[in-house]
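All protein chains but one are shown in place.
Chain nomenclature is as follows: A, B and C, assigned in order of appearance, with residue numbering initiated at 1 for each chain independently.
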Amino acid sequence: MAPKKQAKGKSEELGFGQKAYSRTTRLISQNGEFNVEKQGLKFWDSLDLYHELISIKWWKFFSVLFFLFLGANVIFALLYFVSGVDGISGYTSQSILQDIITCFYFSTQAITTVGFGALSPTSDAVSFLAAIESFIGLLGFALATGLMFARFSRPGRSLIYSENAIIAPYKDINALMFRFSNKSKNQLIESEVDVVITYWSNKDKRRIFKPVDLERKKINFFSMSWTVVHPITEKSPIFEWSVEDFKEKQVEVIVMFKAFDDTYARQVYDRTSYIAEEITWGESFSPIYNTLEKGKIHIDMEKLSETEPAKLN
Amino acid sequence: MAPKKQAKGKSEELGFGQKAYSRTTRLISQNGEFNVEKQGLKFWDSLDLYHELISIKWWKFFSVLFFLFLGANVIFALLYFVSGVDGISGYTSQSILQDIITCFYFSTQAITTVGFGALSPTSDAVSFLAAIESFIGLLGFALATGLMFARFSRPGRSLIYSENAIIAPYKDINALMFRFSNKSKNQLIESEVDVVITYWSNKDKRRIFKPVDLERKKINFFSMSWTVVHPITEKSPIFEWSVEDFKEKQVEVIVMFKAFDDTYARQVYDRTSYIAEEITWGESFSPIYNTLEKGKIHIDMEKLSETEPAKLN
Amino acid sequence: MAPKKQAKGKSEELGFGQKAYSRTTRLISQNGEFNVEKQGLKFWDSLDLYHELISIKWWKFFSVLFFLFLGANVIFALLYFVSGVDGISGYTSQSILQDIITCFYFSTQAITTVGFGALSPTSDAVSFLAAIESFIGLLGFALATGLMFARFSRPGRSLIYSENAIIAPYKDINALMFRFSNKSKNQLIESEVDVVITYWSNKDKRRIFKPVDLERKKINFFSMSWTVVHPITEKSPIFEWSVEDFKEKQVEVIVMFKAFDDTYARQVYDRTSYIAEEITWGESFSPIYNTLEKGKIHIDMEKLSETEPAKLN
Partner (left out) sequence: MAPKKQAKGKSEELGFGQKAYSRTTRLISQNGEFNVEKQGLKFWDSLDLYHELISIKWWKFFSVLFFLFLGANVIFALLYFVSGVDGISGYTSQSILQDIITCFYFSTQAITTVGFGALSPTSDAVSFLAAIESFIGLLGFALATGLMFARFSRPGRSLIYSENAIIAPYKDINALMFRFSNKSKNQLIESEVDVVITYWSNKDKRRIFKPVDLERKKINFFSMSWTVVHPITEKSPIFEWSVEDFKEKQVEVIVMFKAFDDTYARQVYDRTSYIAEEITWGESFSPIYNTLEKGKIHIDMEKLSETEPAKLN
């Protein structure tokens, strides 16, 4: 996050091509995704199946697995049927439908390797197919195991940000603030925040990106909530701007977070952004720390976005 | 851990809101946990099942798996019973209890995919249920495998600290010391320690946090034990304080440890703290290195907390 | 990547022994591999089976597994045959061929643990062999599961570079440029590029390595495409060189990329190189950002290598 270069006021470090962004584009959505779509990739490149399978929600993931299971069994059921049901001992051919259904049951017993044996292969074709199917079944479940662990070991998004940023009184001046906390039980160590304010400059006919000073940029333990404060001094790019300036210049406050997750032993990054419409003026955050019982500190996460009126300087 | 900023004596880096902490609150427990509780989260957010499952002790983890196994079998046993036991070949209906028990056995044979076959599905309902159950069984064990590996790959707490910190003579002055070692066989490389002394200031009506100088902050190989030494010079926040000062000011010595674990190829962090009551005055640590046999150095871990009287300067 | 030392113009940092490289050697292939082969290792050391198994393409990996499966079954089939087919109940000896085939089927049912049971062990020899085979089968699939996850968790090469580097007009001067993008959906954070130009010096009778200045070396978010620009100022080693100089001096532009992969929580490195023949003169890159729909930016990856004529300064 190159603090030194940012301190010099360089504005091109974020990796957004300035020309590409018109005035009305939001750069980063509140949940941290980029407003970019890639085209012209070959089908397999754009598919990125692995990324898909470890990103989708758990119920979707299990649905995918279930339908693959179903599909594989339908295919093998038809293969067994074509090979002849007389190759399956413990069953004598009845109607086509019943034959296929029985082949399906036999298939499920082979693919899961449960192999009860009341239905069992006798012909060469069925014996061979069943061997292949059991092999595929085991590999499939091995793949599913690998994917599940990959899903487990992905860092989830555990930060919650206040819905709005605020402009609140701060010492003798005002400051831009937002508040966030970690809803999970994993410990975040050496947390760092960087804030870049971007706006449309009519003079330059392009978006300007300005890293801004923060009251505190880094904390050792992020076990509570953190109110990030950008004091609006003369050095700030938004010094003496009004609500209207914010909207007209399409201000977007980009937040970049970095920490070491002590619990899962890995570096984590997060990001969010506040656009002009998500910035509240003349409010300050309500206290979030509750009563102290036996020396324990309680944080009321529901109040994270709660504000109360405050007179601006 | 930002040594530069700490050198400047900034006191707000740790991430504890000063106002939130009354005089009687311990910030970090000896086993490194924070004295914080989060409220107001939605049920699912506060549950954090994954974190729970990889943090609990092994016997608890296996108990959870066993009861899930039992529960799933009870549910499927009832489903088979409702579907009709005549759908299970190799068994003829007897009493309701015996029917349910047999369904339970059949269920265990399907879910583990052992599928002996003496009991085997004949009706459509039972065949279909058995297919689903085997599928769920395999996924369940895939999940268990993933969780087990996640448990394995979590860094455990392998550091042992001396029970008390001590105030001992050091060169011409005194020093605050504690000793710790690594009980596991994993190699810790580039180990680093930071110590912050925090106390209640009656003048400021808040807790003060002061990073303090150490005789040695970083070692390359942490294969033995390490006695961390804070010389109480004029620059120290606890210069010329008495035992009573320590207790009255609610001193807490916060210890932050960081290293690279060579064996498991990852960064590890640890922390502990000593409160005034856990600091012994006028003692120094007993030697811990034993006899040398064939050039091997023996460390007696039992003596880690052992001290002997020493006259303070 | 040691920017400070590179700034001093040191040329020996890359790790290629200068004397070892004749004039006609390409150091790095376009897909980032080194032009080096190691000899004289013991067979097992040079095999590096694990690296092979997690690097080969998926279809090759599955082929290996399939042939191992096949091979193990052939071996066990012969063992069962030697032990006597009368030890397998549910089958009575026919021709030798049919006996062996049946042993093979029995083996597949043991190794996958499907164990239908129509064929089942009765003699001690077959019972014991079947126990061993099931055990080996389970371990084999456990190994396959481990390898699959290892394959999953390896960072793949997701960067696409423009086929050619170009010499294009840039402000008042010219610049060496190339363009690249990330075809996968994983987010790259804190991306950094280093470029080293290497050439054969007739005077020194060896290869010279020069790190060169870039317009921009680091970006926070690499969500779009990145055109890396080396302005050919007086400080550049290729200042005022002609096309012929490039070819005669065997210029090779070595590109080193480094970023944090936010999606898979790990550091990624990549590298490529452009030799003199892969550098186009007097062209500039065509725009790659498409129309904006609903504020989304479209990147046409097919145009990544597209250039249009441009008059050099």
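Basically, a contact is a pair of C-beta atoms (placed from the backbone, for glycine too) under 8 Å apart; a residue touches a chain by one contact, two chains touch by 3 or more.
Everything numeric here is computed off the predicted structure, so don't read it as measured data.
Among the residues B:36, B:56, B:100 or B:118, only B:118 touches the chain that is left out of the figure. The chain not shown here is touched by just one of C:147, C:232 or C:288, and that residue is C:147. Touch with the chain that is not drawn comes from one residue among B:75, B:243 or B:301, which is B:301.
Contact between chain B and the absent chain runs through residues 62, 65-66, 69, 73, 101, 105, 108-109, 112-119, 141, 144-145, 148-149, 151-153, 181, 183-187, 189-191, 216, 218-224, 226, 260, 262-266, 289-290, 292, 295-303.
For chain C, the residues in touch with the chain missing from this view are 1-2, 5, 12-17, 19-22, 24-26, 34-41, 45-46, 48, 50-51, 55, 89-90, 109-110, 113-117, 119-122, 124, 127-128, 130-131, 134-135, 137-139, 142-143, 145-147, 149-150, 153-155, 256, 266-269, 271. Mapped onto chain A, the interface with the missing chain covers residues 113, 115-117, 145.
Everything that follows uses one rule, which is that only the chains that are shown with their structure count from here on.
Rotation angle, chain B onto chain C, C-alpha superposition: 180 degrees, expressed as a multiple of 5.
The greatest centre-to-centre distance from chain C, using averaged C-alpha positions, is reached by B.
Of all residue numbers used at the contact between chain A and chain B, under half are used by both chains, marking a mostly different-residue interface. Note on A-C: across the candidates B-C or A-B, the interface recurring with over half of the contact pairs conserved by residue number is A-B.
If each chain is reduced to the centroid of its CA atoms, chain A and chain B end up 26 Å from each other.
In this assembly, the C-alpha centroid of chain B lies 37 Å from the C-alpha centroid of chain C.
Those residues of chain C in touch with two or more other chains are numbered 113, 115-117, 145.
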